[in-house]
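With one protein chain held back, the other chains of the complex are shown just where they sit.
Order of writing sets the labels: A, B, C, D, E, F and G. Residues in every chain begin at 1.
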Amino acid sequence: MNKHLEKEDVRIDELDQKIIAFFQRDGRSSYTEIAEELGITVGTVRNRVQRLIENKIMKIVGVVDPFKTGMESVSMFGLKVQLNKLDEVVQKLVKIPEVRFVAAATGAFDLYVQIITSSNKELYRIMKEELSEIDGILSTDSSMILELHKQSYDWGVNLP
Amino acid sequence: MNKHLEKEDVRIDELDQKIIAFFQRDGRSSYTEIAEELGITVGTVRNRVQRLIENKIMKIVGVVDPFKTGMESVSMFGLKVQLNKLDEVVQKLVKIPEVRFVAAATGAFDLYVQIITSSNKELYRIMKEELSEIDGILSTDSSMILELHKQSYDWGVNLP
Amino acid sequence: MNKHLEKEDVRIDELDQKIIAFFQRDGRSSYTEIAEELGITVGTVRNRVQRLIENKIMKIVGVVDPFKTGMESVSMFGLKVQLNKLDEVVQKLVKIPEVRFVAAATGAFDLYVQIITSSNKELYRIMKEELSEIDGILSTDSSMILELHKQSYDWGVNLP
Amino acid sequence: MNKHLEKEDVRIDELDQKIIAFFQRDGRSSYTEIAEELGITVGTVRNRVQRLIENKIMKIVGVVDPFKTGMESVSMFGLKVQLNKLDEVVQKLVKIPEVRFVAAATGAFDLYVQIITSSNKELYRIMKEELSEIDGILSTDSSMILELHKQSYDWGVNLP
Amino acid sequence: MNKHLEKEDVRIDELDQKIIAFFQRDGRSSYTEIAEELGITVGTVRNRVQRLIENKIMKIVGVVDPFKTGMESVSMFGLKVQLNKLDEVVQKLVKIPEVRFVAAATGAFDLYVQIITSSNKELYRIMKEELSEIDGILSTDSSMILELHKQSYDWGVNLP
Amino acid sequence: MNKHLEKEDVRIDELDQKIIAFFQRDGRSSYTEIAEELGITVGTVRNRVQRLIENKIMKIVGVVDPFKTGMESVSMFGLKVQLNKLDEVVQKLVKIPEVRFVAAATGAFDLYVQIITSSNKELYRIMKEELSEIDGILSTDSSMILELHKQSYDWGVNLP
Amino acid sequence: MNKHLEKEDVRIDELDQKIIAFFQRDGRSSYTEIAEELGITVGTVRNRVQRLIENKIMKIVGVVDPFKTGMESVSMFGLKVQLNKLDEVVQKLVKIPEVRFVAAATGAFDLYVQIITSSNKELYRIMKEELSEIDGILSTDSSMILELHKQSYDWGVNLP
Partner (left out) sequence: MNKHLEKEDVRIDELDQKIIAFFQRDGRSSYTEIAEELGITVGTVRNRVQRLIENKIMKIVGVVDPFKTGMESVSMFGLKVQLNKLDEVVQKLVKIPEVRFVAAATGAFDLYVQIITSSNKELYRIMKEELSEIDGILSTDSSMILELHKQSYDWGVNLP
């Protein structure tokens, strides 16, 4: 077979989508309610949810607003990285607790990284004590987030 | 009083933090379990959770991996915006369903915007049909996310 | 159905791919030879080729090296464009004969454009007389190609 | 003699140009037809074509639309390179099959490189496993092509 | 006379410099002490200081560390400005109390501006309500100061 | 306690602020006058001022206009620095007398540095002889200040 | 004829080149000496020189070092210009006496401009009073020349 057909198969069907939609609205939706509304058994809901979570397709979590919990320094870093150390750099970044988001990207930067701390002073400490220890980072550019206007958690599924 | 003391008071105490921590690990943690582990009543857990959600400090949701659900085009936009139209631009951006994240920031861009679609073709359509209609956007720079290495939902709270 | 399954179906099969591969090596491959090598009839080859060309999947053309035919000024432009005039700008650019390549892209530029002329003087004339007439171009950045090290025409198909 | 007169002589005459024009329109134009239309012998056509191809002035090939054959990730890289390793870098880049275009240029980047793959995942693999192995690449900037609006193969010859 | 000799004459002599040096070390140096150390009369010190202050050569002031007085958001803006509105833009900027420094410069930006506020939220308000009202600002780039490592007030005079 | 409450306590009260305000207007304000206007004893003023100065919250100094004292070359540098050498770079920069300001920042540069010299020739000497000796500076970008439109020394305190 | 052969013919022959070389070394070379050294008549030298000057191929002039004659502010501007006003912008720039060099270019800027003045103050006046009056300049970036290390006047001719 040729390469473009080999893509990892995503086996979520319409029922999965409908179930996901309930949790995107409210992570504590009851299985019974979902079963009733969709006309399926509670066991089916439970099995589907379990499978979605085990395959890391969905995660049900409490998401906190950093600005409302005293984490006032939310920053976005663009990193230029030595390509042959990209994997190592990523492995070290994800271990820093204040680093909440790491993504590889096209464009001027190889990696986008979000760091959330209680103060700019703390951010500066992380830059000097943590980022500085990671071999392979060529340069950093950073922006301070001034306000979060939208943050949605319903990534990836649009229902009919 | 002088200005730097006027900051909006964030009244989350240590108990709130401990409760939040349970939901950051598992959004479907049972109130009974939490109550037992923390040595408080179920009613207290329920009240605290309700208050955290009502005050938009925490939100319990199903978060989906875009790459595992066929939303293969995840992009990050940096927007330069006419400052006197910044609020309007934000209001219009947050209404576009494919726009999942909007934040004002320091640095070279006034706004960071994430757009998630099923294909680059769809992204291009949104740029031409949706972004193009928003008056006040001076220029856009964009990056395609190639892989999400870390995405944490426990923003804002570090427990002892 | 959900969006990520709606992608325009690309119906080229393995036989199409094998046929394409012959023309990628030599655009004047004989149908008879191809038929023999693949163990199919000449009619099948002819039909397949016709279908590939009609659907604009493949084009058989003479490609010329600009530097060997006196077109010494090969330049690459990055254009920032008003998004609500992007389609118009594209329509006007593709009509300029010296513009040989126009692509929309992510990154710092909205459009990449290649312009090939016999001299820098001629390029400068096109900038001043042609590009300048296109409403919606915000700014241009340009590079002069010094040497073409690789130019392949077998885009899009990797055979087993 | 002084330098500006020493340029490598390009010996394509008007007849060559007229012949080239036929193949730019259709790479499978018949020699007989061309001979008739131009009032020359088929042998002359054949000899001229052979000489154009041997001198790498023209190449007749099947060109495929990447977006129509499942190669959905078309990217353009700008590379900054250590100048004393430029030739080596070029030699290694042109050997990577997914690298379809390599050109040296003036401007912010030393090399422009196009990479075409079936997916962004595959592109990311090439960046991490192939580009990362090439010593002398200082940094990369990349753009994802969203749509090809024009791609002409008639580079280098304008007929009267 | 030719132009380069027409420069505004700066009439500070060595005595002025020696007097300035005392105040650079301590703005509350006593005139008597200075007079004694320099072997001049207190009247001379007084006259010289008065002249330096009247001619805006020196200013004696209390300088406060923003980070120690709750002004935690210290930012540096680079502004691109319409040149024919540069003077107006400057006139409006200097009137905003939170704007503490405005300088015209060569380089990528026409003006450098420092803004000091008690919080990022307050900074964002100033951007949206104050900067946005100034006609002639084309774009802004901003950096958040993380730590002040040196800030000297002895600009302009090096003593022997 | 959670982190965002641990910030270094800034103990300046309203009385401190009022006293500071006098010195921001005139660094040579008399203690007697301040005492009278605020209805407190001279001893209190003296103690408060002493404490503000000892804690490096306020400094009373003579500030000189560089352009009026022959220091015509005022430049602003943006430095990119190896993060693991940031502290060393800072330590060396602050020792150069012509370097009057050093601040760590977010954005495209790690450090902002102001250098004030009597001429561009002297600035160039410092770049070649002083900055060049500091290991860890990756690159520099510089702007020449053409005019200082505002320079305030009342950072950090806004009175009611 | 095809385009790349139509270039404006430059009719300087080897004798012209040899004569030019004398003036590149010393603009006051005597015709007699040149005639003797080249074995031609003084009349031939005279005619050739006259023709070179009339055709604006060569100009014999006194070139002055700006830094040695009090013109201490030598700056290089990169201008982004509205393409449809490029010619007008050029026409206005060349009329400003302090503007000594104007060239159209590829790259990030449309025009490179050198401005030489006796002081930065004078430069700033020109930016605010002269450049600001030219309609069609979108933005400017500028650098201050710190030292001229090489300036050759023998552009365009390499002798054997």
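Keep this in mind: a residue touches a chain if its C-beta (ideal position, glycine included) is under 8 Å from a C-beta of that chain, and two chains touch if they have at least 3 such contacts.
This one's a predicted model, so the numbers in the text were calculated from it and none came from an experiment.
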> Which displayed chains make contact with the chain that has been left out?
Replying inline: C, D, E, F, G
> Of D:104, D:131 or D:145, which one is in contact with the hidden chain?
Replying inline: D:104
>> If I consider the whole complex, including the chain that's not displayed, which of F:35, F:94, F:127 or F:148 touches that chain?
In response: F:127
> For chain D, which residues touch the unseen chain?
Replying inline: 2-7, 80, 82-84, 86-87, 104, 106-108, 110, 138
>> To test your reading of the contact rule: which positions on chain E touch the chain that is missing from view?
In response: 1-4, 10, 14, 17, 106-108, 157-160
> In terms of residues, what is the contact footprint of the unshown chain on chain C?
Replying inline: 72, 119-121, 123-124, 127, 144, 146-147
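By definition in this document, only the chains that are shown with their structure count from here on.
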> So which of A-C, C-D or B-D is the twin of E-F, meaning more than half of its contact pairs are the same residue numbers?
Replying inline: C-D
> Any idea how many Å lie between the Cα centroids of chain C and chain F?
Replying inline: 57
> Residues of chain C touching 2+ other chains?
Replying inline: 2-4, 69-71, 104, 106-108, 141-144, 157-158
